[in-house]
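Every protein chain but one is kept in place in this view of the complex.
By letter and in written order, the chains are A and B; residue numbering begins at 1 in each of them.
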Amino acid sequence: MKKNTFTTIWKSNFTTYGIVLLFFAVMMILMATGNLSRLMRGQLVPICAYAIMAASLNLTVGVLGELSLGHAGFVSIGCFGGGLAAALLHDAGAGELVCLAGAVLAGVLLSTLAGFLIGLPVLRLNGDYLAIVTLACCQIIKSLLTNLFVGRDESGLHTGFLTQPEGVAADAFVIRGSQGLRNAAVIDNFPAAVVLLILCLIIIYNLIDSKSGRAIMALRDNKIAARSIGINITSYKMMAFVVSAAMAGAAGALFGLSQATVLPGKFDFNMSVLILVFVVLGGLGNIRGSVIAAALLTILPEKLRFLADYRMIIYAVVLIVVMLMRNSTVFHGLGEKIQGLLRRKKTAGSPPRDPDTDPAGKEG
Amino acid sequence: MDFLSNLVNGISLGSIYAVIALGYTMVYGIAKMLNFAHGDIIMVGAYVCFYAVYHFGLPGWAGVLLAMLLCLILGVAVERLAYRPLRRADSLAVLITAIGVSYFLENTAQLVFGANNVFFPNLFEAEPIRLFDGRLVISVVTLASIGICMAVMVILTLFIEKTKLGKAMRAVSEDKDAARLMGISVDRTISVTFAIGSALAALAGVLLCSAIPSLSPMTGSMPGIKAFTAAVFGGIGSIPGALLGGLLLGVIEVMGKAYISTQLSDAIVFLVLIIVLLVRPTGILGKKVQEKV
Partner (left out) sequence: MKKKLAWLMLAAMVVTVLLSGCGTKNSNTFKIGMTGPLTGGAAQYGIAAQRGAQIAVEEINAKGGIQFELKVEDDTHDAEKAANAYNALIDWGMQISLGSVTSTPCEATARIAAAEKIFALTPSASSTSVTKAGGGYQFQICFSDPNQGSASAVYIKNKGLATKVAIIYKNDDVYSTGIYESFKTKAAELGLSVVSETSFNDDTDTDFSVQVAAARTAGADLIFLPMYYEPASLIFAECNKIGYTPKFFGVDGMDGILTMKGFDTKLAEGVMLLTPFAADASDAKTKSFVQKYQEKYGEIPIQFAADGYDCIYAIYEALQKCDAKASMTAAEIGALLKDTFTSSSFSFSGLTGSGMTWNAAGEVTKDPKGMEIKNGAYVGLD
């Protein structure tokens, strides 16, 4: 029995890696044969970044079971910290991959620190109170970054808060208040992004399938019962939260470097909600679902451009309808029918999966 | 004098937050869902009132009533179409649906009303009260919104405590299944909750835009978040808490701007919120819920 569970988990995890690698291979082939649109090409790295953001948030929301509305805050710390590290490495003459690795490392370190500092007090709260406090943290981070100035030139680093440091040329700034992060070089490396995504997935899956992961899920399902069998609630909550923050930082660094410029306002409440939408649509606790949802929902609004003025309305309707179809009893009968139809002429569009094998599948 | 003036301005802003928070907290308290579309219903209400008064020349009170009526219908329709099918679903699924509704309302409003801001008419003809040689100004909107807040709070409390429907609401809020066993129609009770909440949202929209007259399809989104914050501040689900939370939020925001920094006013508001919640984890007037196995 135990062996059986192990194989199921193993299989399920590798399906996820397989999907990512398949996506990578298809994109590379399309690119090599010149069939990939510029639009899609430009979105590849952001898709990976959003997938990491979603997977990492799923750790907090799905696996730990605490609602966070401030995930974008950690992403922005990683983005700005990573951008700064990359700029310094770039000045020192480092290559693209070194800059990226350095940025991701810096992003992870800073957002881990932030996750720890924020988690320490706020994880004592529960439910919607925790949600609002994470939202508050995200707003504070945004507000601080809007007023932060960091520039570098021959005489070293210059920082300013609220006001610009005097005598620094406009070009010397890496982070310039309202103008946000100004990247020295755009690093848009799809293979590296896929490697990072897989690395994050491995970390998340290993955490979930470990003893700690089971402890985290136990306290999600029943806190008091978990405590009664000697699970240290605070430290396991903290573990999930900090790992989640750390990976958000990695995603932030990856995303930030792929853009020419990023404003602090990019990572606001709406961005947090967007990531949450990925998670909920993909299924709570279902990491693979998060990754796929992130990819699809990043592509979807772009693909709806032909709808012109109605684009965002249709996007909203799609969101509502999908949520209703996934959860309501009204659509259930209809759903079964369509599913039956689709099964008969099965296409390659959908990944083979079964909710029963989801490692942490939580029934809504 | 400056301090007093800032205090008045803070209360003025806070009273607007409070009116919005009252609707928020009522829906949350009974339907147990965070209705992120609440802010956008506010926006719709304000637009309805704007068009009624500006284009069709209706008197202000008629515009307000029309806005309340249409928002009531809108609120009930949204509940019926988007939220009711999810009654048994995970609370997060409802949250995301609410966000979808919010996007939908914002973007539809842009198509229907246009993207340009409009300037909300002054519905309160009376001159503001000027004290101390004009150094302290209290606008009529402020007085009206404080008055309305108080009135709404009292009426809501009485309604929930004293009427049969209010009793049903409390029962639904405690335990939906048990309420159903007692012969209470859960769907109908929640519909009524949404109807009241949405009519309140329209009223709040009119007050918001009377105080801050620039109206656009995005007008509701930030006040919506602020009001949510205010509701949590006061203890979400608690009606007096929403009033207190709203007023405090407004005062902190204005004081933070006046005495610390206009650049960081948001950070200050949210920092205070965090500190308050750390000291009182269920808000100022929130009830502590005993966790059970």
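Assume a residue touches a chain if its C-beta (ideal position, glycine included) is under 8 Å from a C-beta of that chain, and two chains touch if they have at least 3 such contacts.
Please read these numbers as outputs of a predicted model, since none were measured by experiment.
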Of B:Thr157, B:Ser185 or B:Ser214, the residue in touch with the unshown chain: B:Ser214
Touching residues (missing chain, whole complex) on chain A: 37-39, 41-43, 46, 139, 143, 146-147, 164, 170, 177-180, 182, 186, 259-266, 281, 283, 289, 292, 296, 299-300, 302-306, 309, 311-312, 318, 322, 325-327, 331-332, 335-336, 338-339, 342, 349-351, 353, 355
Where the unshown chain meets chain B, residue by residue: 2, 5-6, 9, 12-13, 50, 54, 107, 110, 114-122, 128, 130, 134, 137, 139, 212-214, 216-218, 222-223, 253-254, 257-258, 262-263, 265-266
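The rule is simple: only the chains that are shown with their structure count from here on.
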Intercentroid distance (Cα basis), chain B paired with chain A, Å: 31
Residue ranges of chain B touching chain A (in the complex, touch as defined): 28, 34, 36, 82, 85-86, 88-90, 92-93, 95-97, 99-101, 103-104, 106-108, 111, 225, 228-229, 232, 236, 261, 263-264, 266-267, 270-271, 273-274, 277-278, 281-283, 291-293
Of all residues in chain A, those that touch chain B in their complex: 61, 67, 121-122, 124-126, 128-129, 131-133, 135-137, 139-140, 142-144, 146-147, 162, 222-225, 269, 273, 276-277, 280-281, 284, 309-310, 312-313, 315-317, 319-320, 323-324, 326-331, 364
